[in-house]
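Missing here: one protein chain of the complex. Every other protein chain is in place.
What follows is chain A.
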Amino acid sequence: MAQPLVKKDDDLDDELEFSPFMGIEKGAVLQEARVFNDPQLDPRRCSQVITKLLYLLNQGESFTKVEATEVFFSVTKLFQSKDTGLRRMVYLIIKELSPGSDEVIIVTSSLMKDMNSKIDMYRANAIRVLCRIIDGTLLTQIERYLKQAIVDKNPVVSSAALVSGLHMLKSNPEIVKRWSNEVQEAVQSRAALVQFHALALLHQIRQNDRLAVSKLVGSLTKGAVRSPLAQCLLIRYTSQIIRDMGNHSQSGERPFYDFLESCLRHKAEMVILEAARAITELDGVSSRELTPAITVLQLFLSSPKPVLRFAAVRTLNKVAMTHPMAVTNCNIDMESLISDQNRSIATLAITTLLKTGNESSVERLMKQITNFMSDIADEFKIVVVEAIRSLCVKFPLKYRSLMNFLSNILREEGGFEYKRAIVDSIVTIIRDIPDAKENGLLHLCEFIEDCEFTYLSTQILHFLGIEGPNTSDPSKYIRYIYNRVHLENATVRAAAVCTLAKFGFMVEALKPRITVLLKRCIYDSDDEVRDRATLFLSILGNDDGLVETDNDSREFLFGSLEAPLVNMETSLKNYEPSEEAFDVESVPKEVKSQPLAEKKAKGKNPTGLGAPPPAPVSGFDAYERLLSSIPEFATFGKLFKSSSPVELTEAETEYSVNVVKHIFESHVVFQYNCTNTVPEQLLERVNVIVDASEAEEFSELSSKPLNSLPYDSPGQAFVAFEKPEGVPAVGKFSNTLTFVVKEVDPNTGEAEEDGVEDEYQLEDLEVVPADYMVNVGVSNFRNAWENMDPENELVDEYGLGPRESLGEAVKAVTDVLGMQSCEGTETVASNARSHTSLLSGLYIGNVKVLVKAQFGMDNRKEIAMKLAVRADDQSVSEAIHAIVSGG
């Protein structure tokens, strides 16, 4: 038996840390619960037992179905007692036990009686319990009472009904939505909390009706809102309306801004912060609008309450991403937060400062951060390191102190993610700032002397191999690299051998000495290391005719794989050892895009008729196999490119069709993937009639209809066109789907004999210049660029007109060209005014093309672009420029 719950009033016992629940056991408590069945109820005893049950439940103890049912049934007996304290406990324990739907019926009558009781508090609690345990059908029975309760004089009853409404809205939205008149009345209530709950519920009910929300907000912003909580809600709804209206009324004053601004002078801190946050998050906020908000946020930075400091610095941190200049006034207050006890606040302060700081404050800032770094966790450190990286790109002149900082923290303890962030930052700085190169490389060299992460070591060795040979004194790196061959595991050793070979090839003076070092590696214990060493020795020695020219060796050592690694892996796995050697050229070069066509008609189960649907056809290899298996197309030669599927129908239509454009040297094949989403129909003789009157250079050659298209099993129809050889012809095609419909009996699954001819208009399809470009990436753009003949380079400048952001322009140009972004240049910082994109691709006729596009944006958001194109063939460079000026 557990210790009885003794009420101890004297404070002396408090010091003894023994718990009233000491030794509590589920079985014993369940035994005790039998007191609920006593004819003479002892309210105090019963309350104590309920407390114990609550304690067990709160400790994560679970009752079996039988136990829960038994306890629940006994608890219902307690409704006989008139003791209010006990009744309150009963309400709570019923909610906690959350009885099954078959048991609920036992208490509903008692609860419904309480719901109509004269005692207000019984009503409020009964509502809350009922709404917790009942389902939709019972809800309709008590709906009348709930509506009454919403407008009850007693605020507790009203709140209980409103909050219940908020919960029920999830499970029974259509019922709760009928209460909007009552809720509307409650919004006008004089009780602060009722207004708060009513406002929340009314907004939830009407959230999809923009006009209604706008009216609600409009009336409340004029009138008095009684609680700060409701005021906060109102601010949120207001900013949502401003967001929605944003596109319509750009001119003149922003609606509701005055309301937000007036909230900055509210007496509740919560409201002030909410309003300030709403203002900073307005789309295209002007600095005049921003100033009052920043001023109040600045005051909160020195608040004694951590929550307010956190809220303020968090908001300012966000503002700093888009409007760094607006936040600079707060810098002094922010600096004092670096030493804040709360690490979340300190990290936010530092990263904000790094975004807003000017060139002169960088060094002082770095000193402060150094002290701070030692006592924060890795996850915060990574945030700081990333902020420093962008700072360095912003202020290249300060690279020295930033680089020193990074190299110092690189030497300290830290996990993999943290170290990787530092190494990535150093690599970025070396790439962007040529002056930082030698210094940075030495820091990396020192790091690999004592680096426990294989991944980082190999990455750094690879990077050294590319950058190291071009420095003023390449020999100083050799020691670090060769040390790896002695001290590290096989993976790192193999990487070190590659790096050595690169130095040997690039630096003639080092070649003899590197050869000596490589020769030592051919006795390594690992196969791969030995193989690599042998291979490189023969390349460097150039003695056995393995490679013919220097250019071949260069290509071999520094060139990147032309095909993506994934494709290479699949091809190698598919290769079966035979007389015929593996042909690298056979590996597809297309970067795999997401299969787009697959998302439709999911979740619908096939009705069991017909054969299982054919395997989805996507991916370059699959397309190639499919097309070469069709005799009509087998003579077209090698497939150059297949586009990703283009939808020709809207979502949720009866027939869903998308098309894949297959480009050959002098042909184009359209593959129409059709899906029939009507279970009662079978389509036969499905064909696509293509009108090519707006595509003059194309002439239709043949088409291959689809014989039968049952429900939910996709099939393909094809249409082939001839076009001038090697010419990137473009044009617009309009498509009509023709077919014979046959009704299907849903019971038997059999189709009727007779069908009706019908047609279905599809969207137009265009062949664009990007279709003639395969997006093949290069791993080292700069090397690839320099290896191309500068004679063929064509440079021109373009005005792209006004755009919302630079990122949008970059994406537009990349899409028009259909090329692959290299070295992560597809991401543009949100507030950037200039950006350089590096693009690469393979143009029809297998011509390699590289593009450097420099973008700049002026104050009026006008975007200018300087486009430099290098290709193996000058005419292709011209074609690229033609695409841009035409697009």
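Here is the rule we go by: a residue touches a chain if its C-beta (ideal position, glycine included) is under 8 Å from a C-beta of that chain, and two chains touch if they have at least 3 such contacts; residues count from 1.
Methods note: contacts and distances are computed from a predicted model.
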{"item": "Omitted chain (choose from \"TATA-box binding protein associated factor, RNA polymerase I subunit A\", \"Serine/threonine-protein kinase 19\", \"Elongin-C\" or \"Coatomer subunit zeta\") - UniProt protein name", "value": "\"Coatomer subunit zeta\""}
{"item": "Residue, one of A:R128, A:R254 or A:K419, that touches the chain absent here", "value": "A:R128"}
{"item": "Residue of A:L193, A:L216 or A:V851 in touch with the missing chain, whole complex considered", "value": "A:L193"}
{"item": "Contacting the left-out chain in the complete assembly, out of A:Q59, A:S262, A:T836 or A:S885", "value": "A:Q59"}
{"item": "Hidden-chain contact residue, picked from the options A:D42, A:E67, A:E103 or A:D120", "value": "A:D120"}
{"item": "Residue among A:V35, A:A68, A:M245 or A:V307 that touches the chain left out of view", "value": "A:V307"}
{"item": "Absent-chain interface as seen on chain A, which is shown", "value": "7-8, 13-22, 24, 47-48, 50-51, 54-56, 58-61, 84-85, 87-89, 92, 95, 119-122, 125, 128, 132, 153-156, 159-160, 163, 166-167, 169-170, 193, 197, 200, 204, 207, 227-229, 232-233, 236, 269-270, 273-274, 305-307, 310-311, 314, 342, 344-345, 379, 417"}
